[in-house]
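Here the complex is missing one protein chain, while the rest keep their positions.
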Amino acid sequence: MSRLNRAATAYPGAALNRRQLLRLASLGLALPAAGTLLAACGDDGGSTATDGTVKFEGWDFEPKLVQQNIDRFTGLNSDIKVAYTPITSAQYVQKIVAEFTAGNGPDALYVYDDVLTGWVEAGYLQPIDGLPGVDDVYNAIYASNAATMSYKGKRYGLPYYTDSQGLVYNAEILSKAGITAPPKSLDEWEQQAVKIKNAGLMQYPIGFYAQRQDTWWAWLWALVFGSGGALFDDQLNPVMNTAGSKVKDVLAWLQHATFTSKVIDPASLQIVSAAIDPAMMEGRYAYTIGARYSLSMYNDAAKSKSAGKMKMGMVPSLDGTTLGTVSHTRMYCLAKDTKVKDSAHKLISYLGGFDNEKKPYTAKFWFMQEGLGFTFKALAQDAEVQAKLGKFIDPAVYAKLADVAKARNVIAAPWYHEYETEQQKVVQEVLSNQTTPDAAAVALEKAANTLKSKYQ
Amino acid sequence: MATTTTTTATRIVAGGKQRGPRQLGDTARAYLLNAPALTVILLLVAYPIGYSFWVSLHRDNLKQPAAKRFIGLGNYTSLIHDDAFLKSLKVSALFVVVVLSLTVVLSLALALLLNESFMGRGVLRSLVLLPWAMPGVVNGLMWRTVFDAKTGALNGFLTSLGVIDSYQAWLSSSTGAFLLTALAQVWNTLPFAVIILLAGLAATPSELYDAAKVDRAGVFQRFRQVTLPWLLHPLLIVLILETMNSFRAFDTIYVLTGGGPGDATDTIALLDVRTVLTYTDFGLGSAYAWVITAITLVVSVGYVSLLYRKGSFEV
Amino acid sequence: MTQVGVPLRYRIPWRKFVIYLLAVFFALFLVLPFYWIFSMSFKHEVDANAVPPQWIPMDPTLQAYLSFVHPDEAQQLVGSRAVADTPFALGNSLVVATLTALLNLILAVFAAYSFSRIRFRGSQVLMMVYLLTRMVPGIAIIIPFYLLMRALGLLDTYFALILSYTTFALPVTIWILKDFFRTVPRELEDAARVDRCGWFRMMWTVFLPISAPGLVAAAVFSFMTAWNEFMFALFLTSTRASQTIPVIAANFATDLNTQYTVMAASGVLAVLPPLILVLIFQRLIVQGMAAGSVKG
Partner (left out) sequence: MAEVRLEGVYKSFGSTTVVEDLSLTIRDREFLTLVGPSGCGKSTTLRMICGLERASAGNIYFDSRQVGYLPANKRDVAMVFQGYALYPHKTVEENIGFALKMMRVPRAEIAERVGQAARTLGIEELLARKPRELSGGQRQRVALGRAIVREAGAYLLDEPLSNLDAQLRVVMRAELKRLHADLSRTFIYVTHDQVEAMTMSDRIAVMKDGVLQQCAAPEEIYERPANMFVAAFMGSPPMNVITGELREEAGTVSFHGQGIAQQLPDTVITRLDGAGERKVVLGVRPEHVMLSTTAQPGFHPGKVFVAELLGADVLVTVDVNGALIKARVPPPFQLGTDTTVHIGFPEHKLHLFSDADGRALGSRVAA
């Protein structure tokens, strides 16, 4: 190449002869072909680490603690090496997809409940039925978590954590306004907020993270489920536009509280999920809907100015009596193409199963460290767990929320993410008064039906 | 006479024979000089580009590997009924228009200003380059803190000026979010446009201005008759590159609004990234990308033929 | 026409007035947003959130910057991996952007020379082909590009980024350089040939030194392209070994508990290196894009 180049350029007048030209042309033709070839090599490469190292990837929640756990694991299993890579949580799903598409996926990885079915269908993951210890784990965890980690009758995940959403409130602000108990109904919530507002404590007592994002808006699902509502029936048909769905009523409440009583912060639209935590800890809002484990941080004096003041209540409902909320599950899965299946399984069993003493070591670790909800029924009776629980949350509420929580059934649909995006868009329109609750429900129904037929 | 003509003719024919390889030599030499760049481009981009076009002719959603098949232009024809696509195309078109006109007006004004002599010109010329150094993601983060509804500089500034009574959630209204996102984008891309235009101005021979002054041309006349013709090529570069950029603007919008509120800032670029990476619909996402490419190309060619007389243009 | 009669010194200097008005407007427009995060980076977290805002830090502190130096201490406070990664990312960005600029120049010089000096068949088409590769959105090619880089074993290395940014910047670099090269008098080239230089020597000893401003402008352009890019960096890198500053900055956008001040400080750090670069080469950059700047 360079030789050719030099020869011709040093003698600008020198004509290129026919053979050189042909060679050049064939080189040009060969390039794209070479590309295809290279790509083909990439395709069958699989997710390999030739030296038996387990490639393990997860989103970057407390990666230091994760590494600490993995070091402990490799200490216990000196024959296994683990290469752990934390990935930015906002782009976790996208990046994993890119890696698997390129045949460069991990051997074991974190999986969100709402991508599980898609990734199974895409052929990224393998079922773990029959592998050592899996039955024990599935027998020991809550049924709803077990169901969430299964798809088409097969088990895919070992539990990382589970959690459900509840009403987060700042008890100090409430008491300043003379409020002693959290609201039971949405109307009561609105009235309490007006009271706080009128007391001059803050302009907008309620805040949500309502900027569009690639991950779900748990608070919205919690509000719908909290009133006993539903967005989809068991056949995954949209029901938000039917009488019993309560979706329109919840949306109407949101709009009312935003534009009539003006207690929901219109700036919610520019708050990303990560930004709601500092806002709550700084006491900028009196209420939000958040995960139970968030109180662990909110009440941690080292991190939060509002430590000790943050409490959790049940999600307020339309009628004030219904109890309900949404839960989610995070899990560890095995890649379909892993060449180190045994080691990888050992790793996720360590992280998501029992240790030698038949104790869910890692699950407890995460609860004790970060308050991440556990899936193991037995942990509720653990003394240390109960002690920790009492430090940041009312154990009764904690248990009750888990009790009434439901997972989103629609995450089994391959079009769930499209739907969630559409839902965020439509709810933003409700929150910015661009559409009516009725129209919003119609739009959501239409979107869901369109997606459904598109994926037929 | 007659004999001379004949010899001349034969000589020219003979010359022509020699001319053949000589011209080929020029062309061959030019392609040889292009070989390194072309090799890199072809090696690294030709395959991905071809691949993406091929994919765009397929129904190809990673979540439905079984449904994968060749559907020809199916993805493209489906766009006619694709509400999300059509809406985002509209948003993008508006975004491009707003960003482009703001960029052109501001950069032209700034370049003309920097071409004058005044105290502090050097300082201003350095300041112009500042936004260039800012990665789009950081730009988005910066403007997020500026527009923040609780602690933002914009609110503080306007409140202290007495323009507004209380802090506003600027990004919560569709119009506000759209315009402020466009502003953030303009701020980020302004330096490049200014540099290019400033260069064009520097190349304008000053004699022309003097001549125009002598001819009693007014400021605007001078601009139209003297400055603008010299700025045509720089303007073309600015228009084409900024159209490309704003059409594909992702980082800043993604960080600033994520596409909201509603779909007020949900540009085609955001939709495309989401379609490919979140919905894993590679087929449709690739089709979106090719529509973006085609539109950019058509618009670029449009600029070229608009700014140059037909036939004599050169990119 | 009556104006002519008015002695010059009595005329209101409208022109000057407009110029300074515009200058102040643009200066504020350009600087204020950056000044906001700049001043924030020297504040305590409490002051950063103050209402009304503190335009000048009352009690300036280097705390935010120190957290990059001692990330472990900051970890307790900020709880962010991004903090610890920032210094690495800055280093990576510098290496990637510099090498991208260099590789770009080397490749672009030859191509741009051919466009500026040789009339050849298909030159317009070829230029359009170059530009066309830039019109395809990155998202369309990111997956196949990832495949390619994986096949070449370049994932999570500088090379993957340098190669991708080179393909991004190259067409425009060629475009810019082509116009600049046209302004180099052909006579100089002839003179060098007569002075017994071969083509390469002519390029090296005469043509390129004269083109220095244009080369600098092109280099800065490709440097910035590499410095600012986010999406490819996100996908092609995964560790400290190659993650660049936009990837880390994106972490700040999504990380829990990120402090405003630390985020602002990282923003300032992300801007400083290229800013210093463009300030150093400011004159050359502007001149570089100016046709006809080679005189005498």
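As written, the chains take the letters A, B and C, and residue 1 is the first residue of each chain.
Just so we're on the same page, a residue touches a chain if its C-beta (ideal position, glycine included) is under 8 Å from a C-beta of that chain, and two chains touch if they have at least 3 such contacts.
For clarity, every value in this text was computed on a predicted model and none was experimentally measured.
In the complete assembly, the contact with the undisplayed chain comes from C:Ala191, out of C:Ala191, C:Ala241 or C:Ile280. When the missing chain is restored to the complex, the residue among C:Ala27, C:Val95 or C:Ile210 that touches it is C:Ile210. Not every partner is drawn; the one left out touches chain C at residues 185, 187-188, 190-198, 201, 205-206, 209-210, 212, 294-296.
In the analysis below, only the chains that are shown with their structure count from here on.
Judged by the touch criterion defined above, the protein chains are all mutually in contact, each touching every other. Between the chain pairs A-C and B-C, more C-beta pairs are in contact across B-C. Measuring from the averaged C-alpha position of chain B to that of chain C gives a distance of 16 Å.
Shown for chain C are the residues in touch with two or more other chains, namely 49, 142-144, 147-148, 250, 253. Among the residues of chain B, those in touch with two or more other chains are 29, 31, 33, 35-36, 38, 47-48, 51, 144, 150, 277. Taken in their complex, chain C has these residues touching chain B: 16, 19-20, 22-23, 26-27, 29-34, 36-37, 40, 48-53, 55, 106-108, 110-111, 113-115, 118-124, 126-128, 130-145, 147-148, 163-164, 166-167, 170-172, 174-176, 179, 183, 217, 221, 224, 227-231, 245-246, 249-250, 252-253, 260, 263-264, 266-267, 270-275, 277-279, 282, 285-293. Those residues of chain A whose C-beta lies close enough to touch chain B in the complex are 1, 4-5, 8-9, 12-16, 21, 24, 27-28, 31-32, 34-36, 39, 91, 93-94, 97-98, 101, 117-118, 121-123, 203, 210-214, 265-270, 272, 279, 284, 414-415, 417-418, 421-422, 424-426, 428-429, 431-432, 434-435, 455. By the touch criterion stated above, chain C contacts chain A in their complex at residues 49, 75-76, 79, 81, 142-144, 146-148, 150-152, 155, 198-200, 234-235, 238-239, 247, 250-251, 253-259.
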